[in-house]
Structure formats: structure tokens, C-alpha cells
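Left out: one protein chain. Kept in place: all the others.
Note that the chains take the letters A, B and C in the order they are written out, and that residue 1 is the start of every chain.
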């Protein structure tokens, strides 16, 4: 059964130096607060996995937490580049990072395999692209019935998956709705999982389009109101597009990035204090 | 886009002698009315696929419509045997049928592969069982990353899948909720699909736990109120358990079965007339 | 070597902690509470589940009939409750009355989460999230293999049974399997006519050689008592008998040369609390 913990305690307990972590969220419900806490606790040598690493992974990479990135699309959606990610890949700053690169379809198949207890997933994918030459994690497999050649990718089974959800009950059952991305698969594929939520309620009432992740497959639930900001939680907040735009300027320059992390993440104690520090309101 | 047709017209158009058909429903939402219409139209040599062939498949088999059955569990849930199925397998009555037998997990993986455009599915399954000796549709496959041996099963891609759902809108978008079984996969795996519904409405409103199958992946929508009876449609009807029990007596004996089919299916014009004939009310 | 009482798994469950306060000698004896052999099997199965749930092994894959009754009884008697998972897609069901079928609407309405049938087999069973699976069948052999496919030969069966359903993968994957079956010479056979669900196969090491991940049949609950596998030979041994049953009766009703554990003892009598809870459940 999931324990209800502070985010600080949950990160300290489940994210270790060298851990393989997945923080998923497909534009919606991105666990920003948890990313900050990892930076605050100075975790190092993480293998960070995510289909769409965006701002929070840019922060982790720039802060030196990540030694390997497995991903399929790394950008600031609607804005442009992830400057810290680019600086790491192009200039090895703050240090070299290894990358393992896939397509969305391949990453999705890998999470599904991981959640299903299978060592690999099968898809029609990557054929004819140069991606296949850059990693040993894309192989061909023959259909035993038709002899057709397809593509196999290895399961993803993170040490810890971290997601943000709308709410949980006091027993740690987690409910999310709206765009669900690959979050359920990420949790089910992981050895441990942390879920930050907007709200903890006495009883979860059904929501159209909603899913419940039962408490017994979750390790920790942490109450972090607005913890997806500048991403959003449908029903609780809206995406802060201007924050995404402003990230471009902050991250473009190493000094301004370092300063920002120092002032707003390392210099704050938790997400509330971060929010006050950058001047965002927890309420929308 | 789905056309709104009478069930008679839809079956005539999409179910041909020799077709491979899947009529899915996992206790809930079983398309009984559609099965009756197939018997009424005297279709022959069908390859009938279903995870849980129950009463309606017993009727199809006994009525001589089926030359091959692919399945994973054939019984009358909570009651006992399917006598027509047994009589066909044990005594070749009314004629011999071929069987292709799987487990639920394997059938589910086959539908998922079919819905996904893959030629096969992979699972941890069948290992050590005698099922593997009885069909060429269970093979081993090696993980290209770990060399682990797993099981492969071929995709199911029926000519027609038939399901029952709660409702559709006038454009043919289909909505179902409650236990969803493998119905969405059956529809998405098929070359054509027929959906019988309790109700056709102007606009589908969201339902907790509900899914919508868009009109453009459905061939025909047919209004057949109570068309799952004696199965049920959550929100519209309850399972008629006594009807399932009474089936045991009707089907046990060839003569009583033949008489029943003659009187209540062949001797009726549609599901309403069938319902009157057997004395069930369309309203619960 | 025959199990010593200390090694026997039932030592763990014959005195579930939560009912320790009830006097063990209190047997239900009012005429309204006549204890049937079904009741005996249900109550003893519920006790096992209660003990497993107390040990944190709470996720239970349930079929309709005695297993469902036992699991729901355990939910009423023990804390923590076992988590009930039905193959129809219901996770964490808390039915207020006994479901009549695996697809009973009551199961969906009272579940934490309802998922598709493919998902219940991939993300939940195959992924190793099920601690306990219940199985039964037409034949059980001395190595705990189960036949639910055919009596006689596959091609010319004397009796065609319903088939595999979810059983092969439950048998392979669940943390442990509890078998509930009436103990008769016809059902408890030296070797199954057909191996639908793999127990210990041909004996020691066979599961391991096949790479099966689950623990296999750890306990067989019958109308006469309890059998458990000898940890060295994997052969099922009578380790417990219900009140009034003799060793001779057990041997007579078993088709293989049954061994009686030297420390065999009598199952604790059904308590008033147990039978009252059961009757309440059955009349709900």
C-alpha cells in the first residue's frame, strides 16, 4: 500500500544516486515539483527516462543530476530548444551525458512491455531511419507465423517512476483524468513509484475519462498542490505558457541558469517556497 | 463512417457464408440479437471466434452455422456445460467442427495484436500445458535482448466483429461503459464491424468508465433495444440469470433445441418478435 | 520426506491472528447453521487468504463460485482485506453481495478500477502483481497439475470440458495457487488426461526448468481436508482433515497412492463468527 509521505521524504527514500528514473507526463501533469526536489537533494548519475523531456529534465540535466538520458523528443513545446540538454550533448556541459534515443512509438512499446512483465515490445517502427545505428536497443524480430520482419525494443523498468495526478484518497489510491499519456504504464513498469497530487480526499468519486491506480502498486503519495506547474492538472490549473516561454531566456545562458537554480531551487525548501520565490500563485 | 442500418440489413451485408466472425462480450454486453439474426439468415461455414463462447455460440453451433470455433472458455457461466458445443465436439452433431483452443491471456494478446496491426502477440503463456500440442497457433519466440523464450500467438483479424453497446449517436459514434471486455480490440482488429445498441441519441454525454468508439472505425450501428438479453447492458438492463439456467434444459436435448430454434428464432422476424415469443420483456 | 508440521504452509494459516480471540473450540452448531462441505472449503480458503493478506500477499485473482465466496468472506473477516481481482477487468472489487457471474455489474460498480480484459492479463497477471490465484478443474493430479479441457483423448473426448480460460497463466504466474476441489477418486488422479494448468509438472525442478515465475499450487482445499506439496517430491500429501474425516476416507477418495502427513491434524472447527459472516454474505 502506498504511504503518504512528504515529497522530500519520498525522494530521499526512493531516488538514489545512480537510479534509473522516469518522470512522465505528456504536456499535462508533468511532475515539476518532484524534479526540483531531486535537484535540491543533489542526486547524481541518474539514468533519466522520458518520452518528452522538457523543462524539468532540462533543469535536471543542467543541474548535473543526469548521466544518461533515454528519450524520444527533447524540446520546449511551442517554444524551441532545451538549451541545457543541447549544451550537455553539444558541449558536455556540465558534463558528458550518454543518450539513448527512440521514437515515441518505440518508447511507448517499451513502457507497455515493462508494465506487462515482458522483456521486449514489438512494433512496426524505425525502419529505414538512422536511429537504428545509434543504439543497441533497437533490433529486428521475425514473426514466427508470417516470417515478416518487425522491430523489437527492450522493456523499460525504472527503479522509480514519478508522476503527478489530480488526487488520491487517504489509502493512497490515485486518480487522474484528462490526457493520460504513458503515466500508468510508467508506474506499472517501475520497481517503485512516487505520485504527487493536487489534493488528498476522503473518497475518490468517479470522473469521466478518469483512471484509478490502486494504492497497492504505488510506493508513495505526496501532497503537492500545483506541483505540475508550469504544466497543469486538468480541473485544477491551466498551463502557464508564459513560464515555458520565459524558460527559454533563463536556460539559454549557463550563468543565468545556474543563478536561477541557486536562487529558486537550491535556495528554497519545497515547492511552495519555490513558487513564492518565482512569483507564481498556487491557485489559478 | 458507420451507417445506421437494421440488424437484418447489417448481417446480410457483412456476414457471409465462410466469414470469420467475432462476437465478443465478457458476460456483459453479449450481442445475442445479432447471433439470432445470423441463424435466421442461415449463414454457414462460419469461423466463429470468441474468448468465452456461451449461450449464443451454443445456438450458432447447434444451428449448424459454425465450421470452426476459436476460443478459450466454452461454458454456460454459473450453470455448466454448453450442450450444443459439447455435442458438436463429442458427437459431430449437427456436423463436425474444427476447434482452435487458447487461453484467455493468449486470445487477449491475439486481439491486441490484431487491433495494433501486428502479425503476432507475445506473452508468458501456455508453458508446460498440453494446449501447445493441439494447435499450430502457439509458438515460441526468443527475446532478442535477453534470449529468454516467450510465447507468440498470431493476430486475430476477423472479417466482421459484432458487439453490443449501450448507445450511439446519429453519426454512428458508439459509447459503452461498465465491463469493457475485449470488445474495443475486437472491433479495431476486424475488417468490418457491427454494433447493436440499446439507444441512439442526439449527443453522447460523457459517462464515467465509458469509452467511445468513433464512427469512422465502425461499419454499421443497429438499434436493438435489449439486444444483449439474457446478458445485460449496464445502465439499461440486468442479467437474466434464470434464462441462462433454463438454457441448460433447452440445449441438453437435440430435439428440444431444434424445436426452440424453430419456434423462437427461425419462426420470428427480429429480436422484438423473438422476445415476445419467449416471453421476455424488453424493459427491465 | 513428508512435510513436518513446522514446514507446512498451513501452520501459517490454521490459526489466523485475527480470529485468535475467538475460542477455537467454539463450533457453529445451531441447526440454522448446518456446516456443509462447501462451507468447510469456503471457510478454510478464507482463512488462508486472511493469513496471506496479513503477510502483505493480498492481491487475489478470483473466479466465480467457491473462490469468490471465500475471497469475499475473507474481506469480511480479516484486516487487512485481500484485494479482489476478477478476470472481467475488476480490480479491488468490494461487492456488497456475492456476484452471480464474473461479469456481474456489482463487481464493476464496486471496484477501484475497471480495465479491459487484455489489460487484466498483461499489466496485472502477467506482470506478477497477483499474489494468490484460485483454481479448480475436473481433474487434479498428484503433482498439482489440473485438467479443465477434456476427459479422454483430445481428438475424441469422452467429455468436452469448458477449457482453459484464464487458468494456464494463473497457474504459471500467481505467487501461489490455491486449489479448491472435491476430493474424489475420479477427480484426484495419478495423471491428468490433459494438462490445462501446470502445477509441478512431472515433479521437482520442472517449474524452474520451464522458467515459470509463480509459486504453483501450495495448498489444495477439499471437502475432506487439505493437501500440500511435499517440498522435496512435489507430490500432494494430505496434511489436514476436517472434523470426523478419517485418513482412510482421504486415501479412498484419491486416485493416486496418497500419503498422509505424519503430523496430520484436524482443521479448526468453523466458528460462529465465520459461519455467521458467510450466511450474511450469502443472503445479502
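Assume a contact is a pair of C-beta atoms (placed from the backbone, for glycine too) under 8 Å apart; a residue touches a chain by one contact, two chains touch by 3 or more.
Values in this document were obtained by computation on a predicted structure and should not be read as measured data.
Student: From the touch rule at the top of the page, work out which displayed chains the omitted chain touches.
Tutor: Listed by label, the shown chains it touches are A, B.
Student: For the chain left off this view, which of A:15, A:33, A:49 or A:182 is in contact with it?
Tutor: Looking across A:15, A:33, A:49 or A:182, the contact with the absent chain belongs to A:182.
Student: Kindly state which of the options A:12, A:89 or A:258 is in contact with the chain not pictured.
Tutor: Spelled out, the listed residue whose C-beta touches the missing chain is A:89.
Student: If I consider the whole complex, including the chain that's not displayed, which of B:213, B:228 or B:251 touches that chain?
Tutor: Only one of B:213, B:228 or B:251 touches the chain omitted from view, namely B:213.
Student: Out of A:111, A:260 or A:274, which residue would touch the omitted chain in the full complex?
Tutor: Here the residue in touch with the unshown chain is A:111.
Student: In the complete complex, the non-displayed chain touches which residues of chain A?
Tutor: So the residues of chain A touching the unseen chain are 26-28, 51-52, 71-75, 77-78, 81-82, 85-86, 89-90, 101-105, 108-109, 111-112, 123-131, 134, 148-149, 178-182, 184-185, 209, 231-232, 234, 238-239, 241.
Student: I need the residue numbers on chain B that touch the omitted chain, in ascending order.
Tutor: Interface residues of chain B facing the absent chain: 112, 115-118, 173, 185, 188, 211-214, 216-217.
Here is the rule we go by: only the chains that are shown with their structure count from here on.
Student: Which parts of chain C, given as residue numbers and ranges, touch two or more other chains?
Tutor: Chain C, residues with two or more chain partners: 122, 126.
Student: Multi-chain contacts in chain B: which residues touch at least two other chains?
Tutor: Only 123-124, 148, 209 qualify.
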